[in-house]
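Note that one protein chain of the assembly has been removed; the remaining protein chains are unaltered in position.
Moving on to chain A:
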Amino acid sequence: MRLKGAAVVLSLLLMSTALSGCGFKDIDKRFFVVAMGIDLPDEGKGFKVTLRLAVPSPKTEPGSAMSQIETIQSQTIAEAVRLAKSHVDKELDFGHCKIFVLGEKLIKQGYNDVLEWVTRRRDVQSVSYFAIGRPDAATIVKVQPPTERYPGNALFLAFGTDGTESSYSMTAYAFDFGRRAEEQGLDPVLPLIRKEKAMENYYITRIALLDKSKMVMLLTPQETQLYNQIANHFGKSTVRSKVDNNNMVIAANSVRSHYDIVSGENGTHTLRLKLRVSGIIEEAPPGVYDQDWGKLEAGFSEQTAAEIKTMLEKIQKAGVDPFGFGLRYRATHAGSPKTWEAWQQIYPELQFDIRVKIHIEGTGLVR
């Protein structure tokens, strides 16, 4: 019995030798990367990587966030990150890097190398955000908003559903970007972050549409909102219409959309999209209460439908499919590679039949 006890102690001691010198580094010996920007280099080939490193601070009050910026240029992203390690005194940790900004020039040239690095690397969260930076990623990463409570917080809150939720921006997660980059019949979309000169702030009002390798077009803020309503059923948005030179705006409470692809005679295909929005009038000329609501609704519906149709035709011309119409076609037709080939023939010729139904719930607090 005593022998057995000794054996247990001995084996525990043996195991404990393995614990020394392991990779555990204390938190005060780590630098947390909170945002990463990837650009084309100013000259030559490769990438320019900009890292925003959080400087730990005992205070968490607005304006106390401090960060250090490192910019490194290298042939590959992986090497750039290793080089960055030699610029700083602490171990770099990507575990809290929640946002990756890709420079506009880079994304116009091609994003596949970046995505490859991101999906391969184990410590990049699948739920991190992706965005495009204008004029470039480095500028966006360097912005230090005065209201930030801790480093990177402002950008984190701009996306996701924790902080602001705007109908003019959208959240693109890493896994979503990855799936759209390869999916047959669904193309990537990324929000565009812009910085105005002399303002330490972010402006996110437009989204960019990408094909399988690069960015092909930008949506206007108005179109961005329509995209959000159709693809993400985004409430907290607005619908506008113009009646007799008067602007009227409905604040949406609920947005529902549905689409299917119907094949017509002689081989034409039509996308039938139904959008139902109901909400309360937020801005309108006086006396709107006494007008015929049915007529107002029809006006709203007609104008929105026209806007959607213009947008869809624009997107169709650009040859991308951010809504996943192609995937819907594959989902509703026989499973075979021929379905996808057929869709590639169909999409450029696709007709749009947009049916919008706007429902006015009330006129707000006044008549």
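The rule we apply is simple: a contact is a pair of C-beta atoms (placed from the backbone, for glycine too) under 8 Å apart; a residue touches a chain by one contact, two chains touch by 3 or more; residues count from 1.
The criterion applied here is as follows: contacts and distances are computed from a predicted model.
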Complex member absent from the view - protein name from UniProt, among "Spore germination protein", "Sugar ABC transporter permease", "Lactate utilization protein" or "Error-prone DNA polymerase": "Spore germination protein"
Full-complex contact with the absent chain, from A:Asp113, A:Glu183, A:Glu283 or A:Asp353: A:Glu183
Contact with the hidden chain (one of A:Arg122, A:Lys197 or A:Arg367): A:Arg122
Residue numbers in chain A that touch the chain omitted from display: 11, 15, 18, 22-24, 119, 122-123, 125-127, 160-162, 173, 175-176, 178-184, 186, 324, 327-328, 330-337
